[in-house]
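Left out: one protein chain. Kept in place: all the others.
Chain lettering (A and B) follows the sequence in which the chains are written, and residue indices restart at 1 in each chain.
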Amino acid sequence: MQGAWCKEWKQGRNFILKIEPGQNIVERLQIFARQENVKNAVIDSAIGSVKHVHFRGIKSGAKRPITEPRMRQHHVEGPLEMLGLEGNLITDDKGNADCHLHILISKSSGEVLGGHLYDAEVFVSCEILLTEMIVHGVERYVSKTAGTPTIFINEE
Amino acid sequence: MQGAWCKEWKQGRNFILKIEPGQNIVERLQIFARQENVKNAVIDSAIGSVKHVHFRGIKSGAKRPITEPRMRQHHVEGPLEMLGLEGNLITDDKGNADCHLHILISKSSGEVLGGHLYDAEVFVSCEILLTEMIVHGVERYVSKTAGTPTIFINEE
Partner (left out) sequence: MQGAWCKEWKQGRNFILKIEPGQNIVERLQIFARQENVKNAVIDSAIGSVKHVHFRGIKSGAKRPITEPRMRQHHVEGPLEMLGLEGNLITDDKGNADCHLHILISKSSGEVLGGHLYDAEVFVSCEILLTEMIVHGVERYVSKTAGTPTIFINEE
């Protein structure tokens, strides 16, 4: 498809995952994927509350590829409500499920912050619903033109 | 699973729900769940516009459990765009579907607010897509250590 790549996938297993207070979300998602042998998945829904949130944004006016000096990292102590965790787990070039997640968090003022998630610790609750994707010819690895890990879709 | 609880679920029915202007979203979701006999569900997607939004955030530096003095409540008159409504409906200890929802709303300035939703009134539109979850051994009730209603997963 010109200007885009597209592929069909089939739904595998559906999971509900509750992560314990004090645990790191991305780390636990990776352990979950290994234990359940999930190669690809989509986050259907994720809410809860978090602490020690480490994420990044892209600097205004930045050019491609996205390199360190073109990003700005944030460490927010919290706790904060986690309003959303959007993204997917896609197999990397070593055969592991690689997490690409963007987080949305709110301060007590109601103001919402967010960005590309490195990791965050569960404060009180973390309820994740996800669906396994059965698909072949889809992988994520670092793209030189993007500067970041990117999905590659083999259309056929 | 150490540090987390995990359970598989099966997809039941899929619904599209359009809530009428002037109606309260959480109240209508509860009525919908009772009428359709939905015990557990995940919000796949929800957008629209809202008024009289009542939500809360967690105060910076708060400790567990989350008690009233550690939260801050907000009442926003609006109207505002509803950019997302994330969360789930899980059976409570009385057998009803309990809503746990986090809302994302934007002001005309483009600034986004949000938090744990108590309720909000539909302004012009409210389009919710949800999927029934068929699962046993999952319940939500108040946890003493959390201070708030929490999902409990009986792994077996």
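Keep this in mind: a contact is a pair of C-beta atoms (placed from the backbone, for glycine too) under 8 Å apart; a residue touches a chain by one contact, two chains touch by 3 or more.
Quick caveat, the model's predicted, so the values are computed rather than measured.
The residue from A:15, A:32 or A:55 that touches the chain not shown here is A:55.
Check B:58, B:71, B:112 or B:138 against the missing chain and you find that the one touching it is B:112.
Contact between chain A and the absent chain runs through residues 1, 3-11, 42-44, 55-62, 64-66, 71-72, 74, 76, 84, 86-88, 100-104, 111-116, 131, 133, 135, 138, 145-148, 150-151, 153. Against the chain not shown here, chain B presents residues 11, 13-21, 23, 28, 31-32, 35-36, 44-47, 49, 77-84, 104, 106-112, 123-125, 127, 129.
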